[in-house]
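Notes for the one structure printed next.
All protein chains but one are shown in place.
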Amino acid sequence: MLGSTNNIGKYYVYGSTLISAFIVFLIFSILLVNSWEAVTTIGLDLFNLNWNPATREFGIWSMLFGTLVVTFIALLIAVPLGVATAIFTSEILPSTYRIVVKSLLELLAGIPSIIFGLIGIAFFSIWIQNIFDLQSGRTILTAGILLSIMILPTIITLTDDAFNNIPSKYRETAKGLGLYKYEIIKEVLLPIAKPDLKGAILLAFGRALGETMAVMLVIGSIDKIPDPIYNWLSPGQTITSKLGREIAETSFGSVHFSAMIFMGLLLFIIVLILTIISQNSLKSNGRLYE
Amino acid sequence: MNRNMKNRLFYISIGLAVTICSLILLFLFGIIIWNGLPAISLDFLTNSSTNFGADGGIVYQIFGSILLILFAALICLPIALGTAIYKSEYLKNEILHKILNTLIYSLNGIPSIIFGIFGLIFFVNLLNMGISWIVGSIILSIMILPTVTLSTYQAINSIPTVYRESSSALGLNKWQVIVQVLLPQGFHGAVTGLLIGIARAIGETAPIMFIATAFSGVELPSSFLEPVSTLPTHILALAQQATNPVALQNAWGASLVLVMLVIIFSISALFIRLRHQSISKS
């Protein structure tokens, strides 16, 4: 009896682990199998410019472009802002207040993306429209700004952890040498925290790539590359907004459906690579609590 | 520029960044509370929505959201516990450990809309379960699996080896050690992980909007295979009518309720975490 519960227990933990490990493969294979038809029938034309199911053109280039630009804008804003704020919380703020800041960040991270979408439509897009005197505030820039706020907590939390994990003897030695705070951070702490910083940014990059609801509501959803290409005040489309808007309209098993799943597969692979690289550079486990 | 100047400039830019971040935080919560509070009343919380969601309350949306996460937690917990125990107590091979870690973190990183598409293909179409709340619960349970697993693992793994050794010395076999010694000690990790996971899952829209929810007419589901309405998808429908003041007010009201739910779960998680930290330190 004792031995048998021991065995049952063993099978149970083996079984659960297999399930946990198997899910990623299952998702990957489902995406792969369902995008296969698009890959074989459309092939390289998948990377064309035009998307028009009526004429069986399924070029995902404008979605890919939109995704990368929106994410780039988000990182451009969030990385300097987040790193500077993390330096404040870890190096300047007395450590007794740290728990307060951490809780506030957790609150910010906890705001669901659909609420960001609501705020984006009700406020951000109108501000952008008025500030830049546009016909519509649903632009790539609007989506990028919204996204930057959404990834801010990730960057601050992980950077803060990275700085906090550096033993204080480095700071004391540097201070003893007569260095200014600025020099201590730039010359001593930043190089030590660099791998973690890289991990944090990559992780935030992955988060931003996959964000759907907020982006979908404010980006304008047009499958076009801005003209000229750096005109980010024009509407665009990301992979996620395209999926969110169009997947339910496509019939299961059609080439159209398959091409949509191909975009999903692409996103999945990119984010997976980013996650794995960032995991290797991150030492902290702060991301568990996001 | 001399060193002192540089240092001062550094402080100024840090101050600026902190100010901006604080303002953003203030603005976001200010706007949610300011707009949401006027919408909230007892009627709003206890009535069903009518007239296209623009009128009436959100009681079934609240119910649907809670139902989804409750079952997500129930489905997730046994698998997460098993995986955490395996990872902490059985897995000795370094390489396998690394692979398992990579898989868990990969699962954690998958964009939420991919889960929605996966659910649509696998459960709704291939298993032919239709658009139903149980599919939503399953998908959300997969989403929170890494968080719950890792949190449980940390709790179990941090139990000193001496506990295991002395229990084995008393004649308990491995499984008895796990069930009688490690699990009671490490269970708070699972609860913390679940609360964090739930706080994240309850606000998710993209994974459930194709597979688990309906816009209106849903009351209490009478079976596993019916859709429910949820707070996030309700906000999505109302957000599209952002110029209709009545609908917008209801959207803000629903948003405030949703944020409150998220905060309740996060704060409970924080409390449990802090309590156990102080216990293990003392």
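For clarity, chains are labelled A and B in written order, and residue numbers in each chain start from 1.
One rule holds in what follows: contacts are C-beta pairs under 8 Å (C-beta built on N, C-alpha and C of every residue); 3 or more make two chains touch, one makes a residue touch a chain.
Keep this in mind: contacts and distances are computed from a predicted model.
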- If you had to name the missing chain as UniProt does, which of "Dihydroorotate dehydrogenase", "Cobalamin biosynthesis protein CbiM", "Carrier domain-containing protein" or "Phosphate ABC transporter substrate-binding protein (PhoT family)" would it be? "Phosphate ABC transporter substrate-binding protein (PhoT family)"
- Residue of A:A21, A:L107, A:I121 or A:L243 in touch with the missing chain, whole complex considered: A:I121
- Query: Which of B:T102, B:N157, B:Q240 or B:S268 touches the chain that is not shown?
  - Reply: B:Q240
- In the whole complex, of B:N125, B:Q154, B:Q176 or B:S268, the residue touching the missing chain would be B:N125
- Note on the structure: Where chain B meets the left-out chain, the residues are 50-52, 74, 77-78, 124-125, 129-131, 134, 213-219, 222-227, 237, 240-244, 247
- Item | Positions on chain A where the hidden chain makes contact | 12, 52-55, 121, 125-126, 129, 135-138, 220-223, 234-235, 237, 245-246, 248-252, 254
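One rule holds for everything that comes next: only the chains that are shown with their structure count from here on.
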- Note on the structure: Per the C-alpha centroid definition, the whole-Å distance linking chain A and chain B comes out as 17
- For chain A, which residues are in contact with chain B within the complex? 2-3, 5-6, 8-10, 12-17, 19-21, 23-24, 26-27, 30-31, 34, 80-82, 84-85, 87-88, 92, 103-104, 106-108, 110-115, 117-119, 121-123, 149, 152, 156, 180-183, 185, 203, 206, 209-213, 217, 240, 243-244, 247-248, 252, 261, 264, 267-268, 271-272, 274-276, 279, 285, 287-290
- Task: Spell out the part of chain B that touches chain A in their complex, as residue ranges.
- Result: 3-4, 6-7, 9-11, 13-18, 20-21, 24-25, 28-29, 31-32, 78-83, 85-87, 89-91, 99-115, 117-118, 120-122, 125, 142, 145, 147, 149-151, 154, 173-176, 178-179, 193, 196, 199-200, 202-206, 209-210, 232, 235-236, 239-240, 242, 248, 251-252, 255, 258-259, 262-263, 266, 270
